[in-house]
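Reviewing the structure listed below.
A protein chain is absent from this complex, but the other protein chains hold their places.
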Amino acid sequence: MQDRIDILMMLAPGLPLLGAILTAVLGPKLLRSQSHWPVIVGTIGALICSLLLLLHVADAQQAADLESPAGAAPYEHVVKLWTWMDIQNAYELGGTSHNFTIDIVLRLDALTAIMLCMVTLISSLVAIYSAGYMHGDRGYWRFFSYIGLFVFSMTMLVSASNFILLFVFWEAVGLCSYLLIGYWYEKPIAAAAGKKAFLVTRIGDFGFMLGLFLIWTTYGSLNYHDVYSDGAFSASTAAADATIAAQGVLSPSRIVENNYVLGGTALAICLLLMLGACGKSAQFPLHVWLPDAMEGPSPVSALIHAATMVTAGVYMVARCTPLYMASPTAQLVVAAIGAFTALLAGLIALTQFDLKRILAYSTISQLGYMFLGLGAGTLAGISAGMFHLFTHAFFKALLFLSAGSVMHAMGNVIDIRRFGGLRKLLPITYATFLVGCLALSGLPPFSGFWSKDAAIASIHDRVHALEHELEHRQAANQDEAHVPGSAAAALPAPLAALSVAQLSTYANVYQWLYYSAMFTAFLTAFYTFRAFLMTFHGELRVPHEAGDHAHEAPPSMYVPLVILAIFAAFAGLVLALSHSFDNFLLHAPSLALGWVTLTELPGKFHASVAAISILLALAGTIAACYLYLYERDQVSFLKRFFNFEWLNQVTEGAFVRLLKNWGPVAAIHNGAKRIGLGWLTALVGDIFLLLVLILSIPLLIGSYLSPYRLSFRKFYFDEIYNLLIVRPLRGIAQLFYWLDRNAVDGLVNACGYIPTRFGNLMRSLQMGLMPFYALAMVLGMIVLLAARMLWAN
Amino acid sequence: MSELTLLYNYLLIGALLFAIGLVGFLVRRNMIVMFLCAELMLQGVSVSLIAWGRFHQDWGGQMLVVFIITVAACEAGVALAMVLLLTQKSGKLDIAFWQELRDPGQSRFMDHEVPEENIAEKVWPTLTKAGRVPVRNPEEEMHRNRV
Partner (left out) sequence: MMTSTLVNSLVPLWAATPGVWYEQPLLWALILGVLALVLIVPRSSTWQRVTGGACAILAGVLFVVTALQATPQSATHDWIAISVFALLAIVTVGSAIAMIGSRSAVYCAIWFAVTLLGTAGLFLYQGAAFLGVATIVVYAGAIVVLFLFVIMLAQPDGHASYDRISWGWFAKPAAAIAGALIVGAVVAGLDGFAASDLRSQVALAADRLAAADETFPLSGNQIVSATRDAARQHTITLQLRGADVELPPEATAALAQELATILAAAQPTNDADDTDAADTTVEPLALVYAPPLLIHHDLLTEHHMAHFGGHLFSRHLIAVEVAGTLLLVSLVGAIAMLAQGPGGSARGEGDAHV
């Protein structure tokens, strides 16, 4: 039984890798247009393995629950393939020396099983879709070998059981992302987007690396799991007398003891890890690469940049929950970043015209929701974040694939201004896109509603929990931190250690995050339906690139769409109402033990929160329908209004002239003229004009910062980064280039120049004159003679 | 003179002859003159050999000189033949004409200041007039353009 599980765990990443290698080797010459088969078969095989693993985990968890009825029993299973590196006594910590041993270990627990299933399911569907979408592309085999490599890397990432392995495959998915964004590398913009994605995520990865270093120096281990003295990994297989040789960072034994450092170190670890997650999951301030990454093929956008890779950060933070539980501040930061990013991306998405970019910003926004949930720091929040990750994968993959279908029909045109009314032309895509939009907008009963609402509700609960604690402390007149386990509701120790002032601040911040998340829900519904309506409703408009043959996609493309649409529509409903997702997930060791169990459990449905968010989403939807369903004039009015064009009107000289001819003013002016004071009124008019002109300067500047413009130019993030980071770096690079060219190369060239000159000098001796050679010979002979005579004795 | 003095003096003379021959060989450009200088060096060696033979009461010195003369004769035969060949190819006896051995890219050696020929050197010896004036043969004079 156990062996079968081990083999399945190896097959889940192994099959896609095999497919990738087969495609890469056989693709260019042998398979050609059939290059998709190895990868599709590989990913479907991986999907089957993952489902079997999921069932196994479910069974095992049920069995464990039966044994220990009190609470969710953790389940984990670790397989070691081989030892990668092993340095004995690498680090001394607290009197014991730690071995730096990095094994290639795969793990299986609830978190991994869910991620595996999600990844392989989406991958399989996207691979099938790609077979239709990429048909006829020059690098067909290349695309599929990249996809296979990506699925392998992603499955390894979620299966890895130590941080080094996690980091390796973290980078590997980054590499695949780079390769696939720049897949059409002949397009300079695609190549640049790939580079940008790679470099921006590199910043996050640097922080991630630092975080890993800090974990190593703090805990002396990088494994998630314990290593027992008999070499086994799992307590279930360990003999009774086996002792723990190296306690893992996220192992049940450590979590149950809450053996984590607190304070600044915990905060630093969490924030550094969060930086890595920001890079990978495109959170503020490293969110700028994701919209550009849409230059890649649509399936890539769906698979990597919506469903799987960008959620790696969320997965990692969820995995590290025990670490985050040790630092409430870090959780607050996570939540704040999530909420802020969600709001920011939602605002930007309002004014974009590139369908895929709108979806990219919505991805960033939804990822923000996930981080918001994780940042709530409660079981409810974390499971909500993971749940949102799960449902979002379906509906966002669905949206991207549908957008790809639109692009496919429209001849690669993606600007929503250039087409419209496509619902007749692309009925299936229309239906699936609509499902995706409803899910994304958070309208019940579609899956997005359940997960997003859970995330918002968890924040709401968090606020209540903090306020409750505050009231309790005020009632007890305890200004200082009190001992956990007293009469108050049990709080995790790090949270309980906070002072009243800190608690009230946290409560305030979480309150604002809650409002912001609510507002974002409105924005989400608005921009989603804006894009949807502009694309599928209104007059039928088809760009000329599409030709006359704009048509629905082939079955290989719409079948995955339909499957995804079913999941997007019902997965949330089924899983949320049955609580099976939460129950399953909470058996993961990171979530089943320790401080986190003291927090709010999921499953509580807040009717008030749900009602507000539904109302807001409905409002957004209705507003979008009102404005865009029949292309009303109010759209341009709103645009002008938010672009502060009325300011420009005020500041124009023509306005003053208009004022001059305006009835009352003209009458006064004429009256003054009549009594010989015309110059006075003219002077007043001129001064007024001057004032207007002077005032118009800041107003003109202000118009650049008008809401519309800010949103349309993405809050100038690219420009600011360009100015603050890229330009100075380029300047430094130019400086070093100059130094290298002139100083270093100059030195080296000088070293080469001297022998050359010397050689030329000696070369000039070879003048070909016979007497010269004779003379040289004689002189040499004399030198020898002189040496003989001088040093003979 | 004592034997030792004789040896010293002859060795000095031999060294001087050798050195002068060497200088001539290195400095002159006429191939035949260079050749003569080589012969002069051989003479210097011969003088030294004779002196050493005398000093040591050994015939070996004189024997070597005999062979030196022999080899010089061979050398003269072969080398003059080669000089003639080279002269036929280049039209002159100048050793500096032949610079094929120089490194690729090296510019050819050129003389930059050839001294003017002295008019006094062009005065050829004449015979004193005696007897009657010979009958001039214009055809013969055409061929005898040089004295």
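Assorted remarks:
Lettered A and B in written order, each chain numbered from 1.
What we mean here is this: a residue touches a chain if its C-beta (ideal position, glycine included) is under 8 Å from a C-beta of that chain, and two chains touch if they have at least 3 such contacts.
Given the structure is predicted, the values throughout are model-derived calculations rather than measurements.
Think of the hidden chain as still there; on subunit B it touches residues 1-6, 8-24, 26-30, 32-33, 35-37, 39-40, 43, 46-47, 50-51, 53-54, 57-59, 62-63, 65-67, 69-78, 80-85, 87-100, 108-118, 121, 146. Residue positions on subunit A in contact with the hidden chain: 769, 771-772, 775, 778-779, 782, 785-786, 789-790, in rising order.
Keep in mind that, in the parts below, only the chains that are shown with their structure count from here on.
Against subunit B, in their complex, subunit A makes its touches with residues 763-764, 766-771, 773-775, 778. Those residues of subunit B lying in contact with subunit A across their complex are 22, 25-27, 29, 34, 95-96, 98-103, 105-106, 108-109.
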